[in-house]
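Here the complex is missing one protein chain, while the rest keep their positions.
Moving on, here comes chain A:
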Amino acid sequence: MVSIVLIGLFLLIQAVPSLLVDNINFFTSPEWSTGDVANLRFGIRDLLVVTILSSLVALVIAMPVAMGIALFLTHYLPPRVARPFAYVIDLLAAVPSIVFGLWGAKVLGPALEPLATFLNTKLSWFPLFSGNNVSLAGGGNIFTAGIVLSIMILPIITAVSREVFQQTPVMQIEGALALGATRWEMVRTTVLPFGRSGYIAGSMLGLGRALGETVAVLLILRSSPLPSSFSVFDGGYTFASKIASAAPEFSEPLSTGAYIAAGLVLFVFTFAVNALARYVAGRGKAKAS
């Protein structure tokens, strides 16, 4: 189990030489050119923006839907019916990410194009909807990627929330019902307060997945020569998809080091998100017992 430490250490060792000869600021520059080893110029600003935006879109969509499904399965459906329904949701987790990417790029993206055009032109007063650095045609933007990511992280958020909602003390549920609460009032006053920390922890695990998702995003997002305009209709690369896109050309140690540096940032990011999720879940468990 020393592998975690090893991963961090190795990535760091390999990233440092490249970071030392980086000619521009690593954190604030949108530029990424590693072709010329004598003049390395790479910064992660745009990778960071695209990664965070796509994950946020995914989270905003997946969180309410997952909560609805988890409540529906645990407190509305009878267990006999709930089991096959839960199996259907778990089936989503069995679909490999490259198939999600394929479907997102070839089917969902073009289908979402009218909606994307509408949001981009009519609702452009909303900062995240204004501007785009790739053509909307075909839907190769963060919006599509975020929706596909939301579908991919839905099973894990649902599974974690379901487990926690299930453990709501029966005494509390029966107490609420005995006081004349409707089913929804019972859920609101007993299940939700009890399950909140588990739900948040599950969502953060989902966020971790979304941040690190590689191939689906790589297939969907269209690359753009322009820097990010901080809009969900941008194209570009996330950390993971940038690394994967350059993978066949990992030969020169220094330019590979640039990608490893990006991988290190991603690693630290997901580590922090996951550790936070465990912390939240652990605190919730301590409160419950």
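Basically, a contact is a pair of C-beta atoms (placed from the backbone, for glycine too) under 8 Å apart; a residue touches a chain by one contact, two chains touch by 3 or more; residues count from 1.
Following the convention adopted for this analysis, contacts and distances are computed from a predicted model.
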| item | value |
| --- | --- |
| Name per UniProt, for the chain absent here [options: "Acyl carrier protein", "Phosphate transport system permease protein PstA", "Carbohydrate ABC transporter substrate-binding protein (CUT1 family)" or "NAD(P) transhydrogenase subunit beta"] | "Phosphate transport system permease protein PstA" |
| Residue, one of A:Leu20, A:Val107 or A:Ala137, that touches the chain absent here | A:Val107 |
| Residue of A:Val49, A:Ile69 or A:Val280 in touch with the missing chain, whole complex considered | A:Ile69 |
| Candidates A:Pro96, A:Pro114 or A:Pro193 - the one touching the absent chain | A:Pro96 |
| Which residue of A:Leu40, A:Ala159 or A:Val187 touches the chain not shown here | A:Val187 |
| Interface residues of chain A (partner: the chain not displayed) | 1, 3-4, 6-7, 10-11, 13-14, 64-69, 71-73, 76, 85, 88-89, 91-92, 94-100, 102-103, 107-108, 151, 154, 158, 180, 182-185, 187, 205, 208-209, 211-215, 219, 239-240, 243-244, 247-248, 250, 253, 256, 259-260, 263, 266-267, 270-271, 273-275, 277-278 |
